[in-house]
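Could you have a look at this structure, given as structure tokens, before my questions?
A single protein chain has been omitted from the complex, and every remaining protein chain is retained in its original position.
Take a look at chain A:
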Amino acid sequence: MAQTSGLALERLLEDKDSARSIMIIDSVQQSGNPLLLNFAGRAAQDQPLVVLCTETSPKSILKSISNHQNANITFYDAYSNPNGWNSTFPTDQLLEGKHKCHTVSQLSDLKPLVKALAEQTQAHKRCTVIIDSLAPLLFAAYEQCYQLVRSLASLATDDRRVIVMHHADISYARAAARHAPSLMESLQRLFSVAIQVEAPPQTDTSNMEHLTGFKAVDQFSYMNTNSNNTTAVAKIMWKRKSGKVLHETNAFRCDGQGISVMTAAAQETEEDLDEDLQESAGPDPTANLSFNLTLTDEQRRAKEKVVLPYLKAQNRGTVEIESSEPTTTPAPPSSGSIYYEPDAADDFDDEDPDEDLDI
């Protein structure tokens, strides 16, 4: 649809502007899986894919890509046998007779994996690399995972995209992690686009009834299912090559087949509330006094007519000074500049500051 081609998320999904490396940040509340699969599906239509599966099986990724017979996808399967416990699992297989699937059976040893991924990526002039989720890699080898991500992000060029998904709400309780810089920030620095997927702001249960068709009966009205909604909000931070950083919030809805991107509902209502609060925040100081501090209309008009005495100096002689009617409240000067013209008695002697004293 022509009118949505301007939205950042739509441009990223369609690979219109070259965004080299994309990180999708999600949480348990709202999964980024549909978005990731949509990226994969759209990319598979016209370019080869290299997928490192850690949390979803290669088969389910293949199922979600429509028309996968014509696609060129290479899988690195770190999902089915990451610790090598299942000795009967085949090392290499062909999925659906066409797509190569290499099994990673020792996830904690990331060096060969990095090497294989880098080789595979460089073999194609134009491709998309997708890492399903960083969490198992971080659990397996915390220090090495950063190297993996960094080497992949450095491989990304205008024609080779790297898309990675990261779960924001897992804490890695490692001794090293406590003293290292924040993981989220370190990872975000490597990527040019960061998409944070969040649940839409909650309105009321009538929304739930509309989406799920389930009307909360009195007994279960304390339960609200507000995770993994079909509609979600994506906050995008896009660091462009020119140096400009673009922040945009889009909403998207996953409906089985694809994703439709919409503009997010404006956050105006929140800002209006804040202003209202500030206005009514403090008690009115001009009330409850024995004298009158308010202005009548005539007095207000007269006050506005007053020319301030030092206006000439402030505006460098553009306004005539005239005497004014007495005003009820003096107007404070907006800025202060000091003009100092030393006369004869002023003597700049740094050594003796008291020389001009006559005692």
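To be clear about the criterion, contacts are C-beta pairs under 8 Å (C-beta built on N, C-alpha and C of every residue); 3 or more make two chains touch, one makes a residue touch a chain; residues count from 1.
By definition in this document, contacts and distances are computed from a predicted model.
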item: The complex's invisible chain, by UniProt name, from "Elongator complex protein 6", "Electron transfer flavoprotein subunit beta", "ORMDL family protein" or "Large ribosomal subunit protein mL46"; value: "Elongator complex protein 6"
item: Contact with the hidden chain (one of A:S27, A:S57 or A:T231); value: A:S57
item: Sole residue of A:S66, A:N86, A:T263 or A:T294 that reaches the chain not shown, by the stated touch rule; value: A:N86
item: Absent chain, residues of chain A that touch it; value: 57, 79-83, 85-86, 136, 139-140, 173, 219-220
